[in-house]
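Complex shown without one protein chain; remaining protein chains in place.
Each chain gets a letter, A, B and C, in the order it is written, and its residues are counted from 1.
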Amino acid sequence: MNLQNKKWSEEEFYQIREEVLHQWETGQDVNMQEAVDYMKKLPEHKNFSHKLNKAKQGGITLVQPRAGVALVEEHIELLRYLQDEGEADLLPTTIDSYTRQNRYHECERGIEESKKAKHSMLNGFPVVNHGVQNCRRVLEALDLPVQARHGTPDARLLSEIIHAAGWTSNEGGGISYNIPYAKSVSLEKSIRDWQYCDRLVGLYEEMGVEINREPFGPLTGTLVPPSISNTIAILEGLLAAEQGVKNITLGYGQSGNISQDVAAVRALKEQAVEYFKMDGYQINLSTVFHQWMGGFPEDESKAFGIISWGSATAALAGATKVIVKTPHEALGIPTKEANAQGIKATKQTLNLVYGQRMTISREIDLEIEVIKAETKCILDKVCEMGNGDYALGTVRAFAAGVLDIPFAPSKYNAGKVLPVRDYQGAVRYLEYGSVPISRELMDYNRQKLDLRAKEENRPLCFQMVIDDIYAVSRGALVGRPADYAMSERHMQ
Amino acid sequence: MNLQNKKWSEEEFYQIREEVLHQWETGQDVNMQEAVDYMKKLPEHKNFSHKLNKAKQGGITLVQPRAGVALVEEHIELLRYLQDEGEADLLPTTIDSYTRQNRYHECERGIEESKKAKHSMLNGFPVVNHGVQNCRRVLEALDLPVQARHGTPDARLLSEIIHAAGWTSNEGGGISYNIPYAKSVSLEKSIRDWQYCDRLVGLYEEMGVEINREPFGPLTGTLVPPSISNTIAILEGLLAAEQGVKNITLGYGQSGNISQDVAAVRALKEQAVEYFKMDGYQINLSTVFHQWMGGFPEDESKAFGIISWGSATAALAGATKVIVKTPHEALGIPTKEANAQGIKATKQTLNLVYGQRMTISREIDLEIEVIKAETKCILDKVCEMGNGDYALGTVRAFAAGVLDIPFAPSKYNAGKVLPVRDYQGAVRYLEYGSVPISRELMDYNRQKLDLRAKEENRPLCFQMVIDDIYAVSRGALVGRPADYAMSERHMQ
Amino acid sequence: MGKKTIILGVIGADCHAVGNKILDFIFSSAGFDVINIGVLSTQEDFINAAIETDAQAILVSSLYGHGEIDCRGFREKCQETGLDNIILYVGGNLVVGKHEWTDVEKKFLQMGFNRVYPPGCNANDAVKDLEHDLLIRGKSKWRVI
Partner (left out) sequence: MGKKTIILGVIGADCHAVGNKILDFIFSSAGFDVINIGVLSTQEDFINAAIETDAQAILVSSLYGHGEIDCRGFREKCQETGLDNIILYVGGNLVVGKHEWTDVEKKFLQMGFNRVYPPGCNANDAVKDLEHDLLIRGKSKWRVI
């Protein structure tokens, strides 16, 4: 295996770069020195890291939507609307699914069809096909920093283009943009390809331009136990840091149980700092909280309830930014109006909660401890399997099922872990597969789950998992059986 | 003063009753024995107390909207919609403002004009003009318990009619439906008139029919310090209990600071139980949490944010029910659709939070202590001023400004108290007027406020109060100055 | 221009007191002599106060939805009592429900109010408007729009 968690030499990088920039014709327009000059002239308020830093200092939580359509003018109109009417703090460009699979010919077809149909036939902005100059047009039409958000296992050309265009943040990572997004891309390849993206950012940093990188925290968005997502976030943070990335935002997707969510964000932040320190990286760290990433109800008012609960949790957890859902989530890509509605409900909630923090109770303290301990169990094993190399360790750990992401489509994922909610809605492990959680922590998990089984008067079972998957879209957090009678547990 | 906190004799009651039932022609249709028979035949699920008890046992929070229009058929249609499409748990009938002032001739005019205009020209259902049979038609068209919600200083005839119609809950109280709702009704009169309403409920209880009573917790809905509203809730609870009321729901209006809100609901519940016990009353107590009662923003998405944050707080505080606002709040009485939207966002949030409780941290514990201690300061003084009689004490305390409700229109209210938010949005005392808070507690208050002054770099002042009054409608909890720079306080 | 006395109050069976207190504060701070008759005031209450204090303007609030019913005939009653020159403003949540603002405004302008304000208005703008209207009125006779 020719993979290593080691900073690429410039030689190695530039050699591969030749090839990358030839993957599609627009690669020719990328010129790094020119890009650095361009970015140095950009106003501070269009720099992603700068804006995140200010928010961190002020203790506020920034709001970022998801959005992207096929054509440049329409995309600009969309983002302007989210900026002006929606009051977004940070802007995205969501990339379409063909680009994510490097199928640029299909993008071309999608662009043509969109022109004919007069509405977007693509689920995002085909950034590679549009190329550097068009991306700059997007950035220049706006007053906020722009980030690419996608799900691309091989995002090398994409990354080249967006950074050359002055977009100062890129979401993704070799694990988080492969296992939940692909079926048959090997981890060796995706990790290497993301080392390229990270090294690229590292080079920009060396040349004096700050670029933010954000591993995709929520993974499959569906009942992922916090210790699994935190482990992968930390791993991707370490891999990025090694390539010279300096500004990192680690992410987490809402579970819906407030104690667990607040604990998970704190655990993530604190533990990441520890690991960065241990390995000698100096990282400017921020956090991102994703509003509920699983299935939504079709009713828009109910969707607002979920959006707002996520916003409140983000603020109480003290996340640096929150990624927003919309009232159209269950049905389709939102209109710009629906997207702005999601942002506004979020902002109002954040502003109400601003300055309040979840007061740390013993319960939350315990939850933080548990998440950190579980995460450490997994990370230790990954490190051991890689003989101290996190890149190698990650590949081997996935092969062995030590790393395992629930419901992921990749064939490189064991798919043995089964998550389920406990009686208060916290996500726990029902089946561990080969994830190396200690006996003691398993007991804790089990004890929480047994309470649910008892309350619902049914054994722990796969049906519970299915019920939980549907629960939020049907109006509740926990998928209780239809005949569930309210117990007297909560009596006060 | 011929007022006393003492259970009325039946003689006294029936003597006054003669007069009451003659205030408007529909009074003639009230027959208590027939009403008892009618109510005993009603199914359990239409009894308010019954439904509240079940919720209490199950630890769930029930949802109740506000709603009322001028005409019977339209009112039935409205409530059915809120029941079926909105999924409300409890139904209201909001009474129009002329009825609240006993101006039944003007109601008649409003009814006529509504018929002509083909939409409601009244802001509620004129229950007295419609009379017992029409009110029964309303109840019979529905599957849920119905409560009258109003703001009527003299609600004697209104109460006779609704209970005779089988409506098993009545909101209000001699203080809470006078001081925030009237200008020149003396407290002696309104307390006496509400003793009548309570005695009426007491008589029904004696005859075997359970009727719920709910003092109006939020008062002016505008920055009321929790110790003021809790004091009045407990006083009205005690006055009701003395007249034989058995089922009481005490209320509280959201401040927006979650620690304060959770603490206030807990303090209210615990302290009320203490006082009931002290005075030997056996009360079936529940609690109601009002979503933000002050000014709303016009933007509907933002309104959803506020509604959901209130719902989450209600659930975390463990309130038995929550009163719902709508996305139309800032502009006008909601359409039935907007009303249902408010309920649905609320229900979704409650269901997400169901089973989770705010874990009690030291901070919340302290807040509970503070609210209870402040409340005790005031209650002690009221008791002392009445020589042990809470009714007398209340009248005298208001006269002396010992009881004082911020922003209330009544000339029997001193209006010297000024509330303001602290840096985390908790509502504190800026000016005490004559409210007898102890030195120690004043210091605590002051310390919290000083932090805000420091943070905003301006002295504590009336402008802050004005800013706070507008704040929520302008998108934030605390009314910070326009040039407020995010401090580094929250840095973590 | 004479002295700037204005009558402030909330009309009908309406008890909404918060906006009224704020308007009082803002107009007083702007130098007006504010006679605040408070909530639950009738047309007669407003008019009597205006006559007694020789006020130049009456500022009516209605928040609770019955504004249309409560305000009908106000201008006529002013004229009957000799206040035919007085400036009449009205503001708040003037009708029941959420309606197009322009329709609401038109309705109240037709009823003889000189200016109509929505609930989200900035009270300082109303101060400026009033100063402006009083100035004009000093020059030519005020004309009901």
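Annotations
The criterion applied here is as follows: a contact is a pair of C-beta atoms (placed from the backbone, for glycine too) under 8 Å apart; a residue touches a chain by one contact, two chains touch by 3 or more.
Bear in mind the structure is a predicted one, so any value in this text is a computation, not a measurement.
Contacts of the undrawn chain with the visible chains, over the full complex, involve A.
Looking at A:Ser120, A:Asn212 or A:Thr394, the residue that reaches the missing chain in the full complex is A:Ser120. Here the missing chain is touched by one residue of A:Gln4, A:Gln101, A:Ser186 or A:Asn284, and it is A:Gln101. Across A:Trp8, A:Phe48, A:Trp309 or A:Phe407, the single residue that touches the chain missing here is A:Phe407.
Among A:Thr26, A:Thr222, A:Asn351 or A:Gln424, the one in contact with the hidden chain is A:Thr222. Screening A:Gly27, A:Gly58, A:Pro92 or A:Gly110 for touch with the missing chain picks out A:Gly110. Subunit A residues in contact with the hidden partner, per the touch definition given at the top, are 97-98, 100-101, 103, 106, 109-110, 113, 119-123, 151, 180-184, 220, 222, 294-295, 298, 328, 330-335, 338, 407-409, 462, 466, 469, 473.
Keep in mind that, in the parts below, only the chains that are shown with their structure count from here on.
If you sketch which chains touch which, the chains link end to end in a single open path, with no loop closing it. Taking the mean of each chain's C-alpha atoms, the chain whose centre lies closest to the overall C-alpha mean is B.
Separating the CA-averaged centres of subunit A and subunit B is a span of 43 Å.
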